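Complex shown without one protein chain; remaining protein chains in place.
In this document, chain identifiers A, B and C correspond to the written order of the chains, with residue numbering beginning at 1 in each.
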Amino acid sequence: MSALDWCFKKSIWVYHVNAGACNGCDIEILDTLTPYYDVERFGIRLVHTPRHADALLVTGPVTRQVRDRLLRLYDATPDPKLVIAVGSCPTGGGIWHNSYATLGGLANVLPVAVYVPGCPPRPEAILYGVAQALGLVQQQVSAQAYAEVT
Amino acid sequence: MLKHTISELKEALVCLEAGRVTLPYPFAPHAPEGEFRGKPVLNTRKCMSCGACGNACPARLISITDEAGVRTLRFELGRCTYCGNCRDACPQEAITLSQQFELSTASTSDLEIRGEFHLQVCRRCGAPIGTLRQVGVIRERLGVVPELQIADSGFLTLCPACRRASFLDNPALAVEVTRERA
Amino acid sequence: MSALDVTAAVFYTLVFPGLLFTGVVGLLLTWVDRKVTAIVQSRVGPPWYQPFADVGKLLAKRMVIPRGAPALGFLAAPLLAITGATLSAAIVFQAVFKPEEGFIGDLIVLVYLTALPAIGLIVGGASSRSPFGAVGASREMSLILAYEAGFLLALSTVVVHAGSIRLADVNLAQLLEGPIVWSPSGLLAMAVLLVCVQAKLGFLPFDISEAETEIIGGPLAEYSGVGLGLFKLSRAMMFLVLPALVVVLFWGPVTATPASLVAFLAKLLVVEVLLIVAKVTHARVRLDQALRFFWGRVVVVGLLAAALAVIGL
Partner (left out) sequence: MPRRARYIRTILLELERIHSHLLWIGLAHHFIGFDTLFMQAWRIREPVMWLTEYLTGNRKTYGMNRIGGVARDLPDDAHERIPPVLEKIADESARAVDAILEDASIRARLEGVGTLPTSAAKAYCVAGPTARGSGVDIDARRDHPFAAYPELDVEVCVEHGCDIWSRTLVRVRELFDSIKLVKQALKQIPSGPVMADFDEIVPFRVGVSSVEAPRGEVHHYAMTGPGNRPYRWRVRAPSYNNLQSIPALLKGQSIADAPISVASLDPCFSCTERIQTVDTTTGEVRIYRQEDLLSEFRKRHA
């Protein structure tokens, strides 16, 4: 773990992108900054331009209109960068997954590091997702499979 | 200028009096109280894979496919909005919404629930009727109600088309029906 | 200048009170700033190493140069800012550690050097080919016009008190008559200087040129990686240098003895916390309001302080 990795683990500047979300997840993202959850303890800060950002927090099912702006935003963020999908809409398209107006989730547009499902995900869940992207915590959820044997 | 400085002192007072309120999360859990609508969990013993939940789900994330005698029930919880309609629609109360909310994952395939159930096939034409459990539940329920007692429970393993056909071919049953009307 | 003197001078400006020392202490003071802001906002705030991690990460990230931007201006701006911060740190601490080497008129040179980071911002903003950069640069220019007047008036009061424009003499004068701040004119001048330092640092009531929510970082909008890192580092260094200047000018003699150094540190922290509390309890003012405030109240009080000093109070 070189000094460089240490710096990246300890200081992540986050830029929030609303790709057609209903503002539910956006408010929960802002909630993580507020005193009860205080994401600055982990060195995470909300910045207002993609140039300063290390991680893109994307909310919303990526409507057609926002697609090329989202790609330009992704290019504007200097490497190394992370993309974190916040909410059920970017994770799988939410209710609008088969609607003509959306592209059905973020995976079809950008390489996503971590998905944080939830409608809206609790601020703790977003905090847990970003901490997991930083490798501070383990993933809790796993698939459930069952085959009936008679 | 004086009023301004007074109001600033009041602001500082309000802030300092509140003290530090940050929760020790994630080092200490902060579980939701009451009936929180978290990740749906399928109780595979109770579930008879009837598909009522699929019909009630707004995000259409429950898919049922029947092939080669096996019905696969698949929940793609990546799209789930945790509304609880599937829990309300399930006749067997097999789906419950857990209190789990930390669902972050690196790949959406971790958010899937998959269940395979054997199908009951119609003994005459081989078309699938429902899962073995469904037929079991129906037989159990029919067994309980006396007046619905039909002599031969063979009808249960016939698909609706074949059942209709067997009624027509069987003269004894037809006679019985007409006598009552006359 | 023999080879030894050159290496001593280079060591002096680049390592001890120069780049390295000021950078480290400046970043620590930025942590104090973020911690105090967090406490007032009733939350925990970042760990002590946070500014180091931020600047370290920025220096390691790839720097994106906007297409069509004049590369020379774009790359020179952060260097301009960092050299300004380093040299002004060297001069301010010279009065403390090597008083005898101070040259006549180093106070005037200091005025120009402390303006270099702001000029770096202007050059950076103008050459970043983005409307936000342009607006940020023009705001920074008019802000400089606003607070330079007050800054000079406060310094003139000190010059009148100390009777010389050499930092070491100011130290000497305070050694004899005691800190300038006790005299009424000194007190007024210190208040004026504090307000101008708040604007020079770009702290909240006056962070008009780098308003995050209005023009997304102004001149810094297009910077990333090394450029942004250098700008943040120079801002952290100025956060040490300017309050240190205030303490050296107004608040008593500062000599190289450990006792007075500890007193210097204590006074420095008092000034820092004063700046931070002012930052936390104020909203950002508009540019025209800032100009009216500086050219109105601040210049009047500055003139009053200078007049009192001339009379001899």
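The rule is simple: a residue touches a chain if its C-beta (ideal position, glycine included) is under 8 Å from a C-beta of that chain, and two chains touch if they have at least 3 such contacts.
Not measured: the values here are computed from a predicted model.
S.K.: Just list which of the chains on display the missing one touches.
M.R.: So, spelled out: the chain left out of view touches A, B, C.
S.K.: On subunit C, what residues meet the omitted chain?
M.R.: Residues 37, 40-43, 135, 204-205, 207-208, 211, 213-215, 280-289 of subunit C touch the chain absent from view.
S.K.: Even though one chain is hidden, which residues of subunit A still touch it in the full complex?
M.R.: Touching the missing chain: residues 18, 20-24, 27-28, 30-31, 33-36, 63-65, 100-101, 119-120, 122.
S.K.: Where does subunit B touch the missing chain, residue by residue?
M.R.: Within subunit B, the residues that touch the unshown chain are 1, 3-4, 6-8, 10-11, 13-15, 18, 21, 32-37, 55, 81-84, 97.
As a convention for this text, only the chains that are shown with their structure count from here on.
S.K.: Averaged over CA atoms, how far is the centre of subunit A from the centre of subunit C? Could you give it in whole Å?
M.R.: Comparing mean C-alpha positions, subunit C is 37 Å from subunit A.
S.K.: Using CA atom averages as chain centres, what separation in Å is found between subunit A and subunit B?
M.R.: Here subunit A and subunit B have centroids separated by 28 Å.
S.K.: Taking each residue of subunit B in turn, which ones touch at least two of the other chains?
M.R.: Residues 18, 20-22 of subunit B each touch two or more of the other chains.
S.K.: Mind pulling the subunit C residues that touch 2 or more other chains?
M.R.: 41-44
S.K.: So in the complex, which bits of subunit A are touching subunit C?
M.R.: 3-4, 6-8, 10-11, 13, 34-35, 38, 40-41, 43, 47-49, 51-52, 54, 76, 78-80
S.K.: In the complex of these two chains, what residues of subunit B are touching subunit A?
M.R.: Subunit B reaches subunit A through residues 18, 20-23, 25-26, 30, 32, 39, 41-42, 44, 58-61, 76-83, 100-118, 132.
S.K.: Flag every residue of subunit B that touches subunit C in the complex, lowest number first.
M.R.: 8, 11-12, 15-16, 18-22
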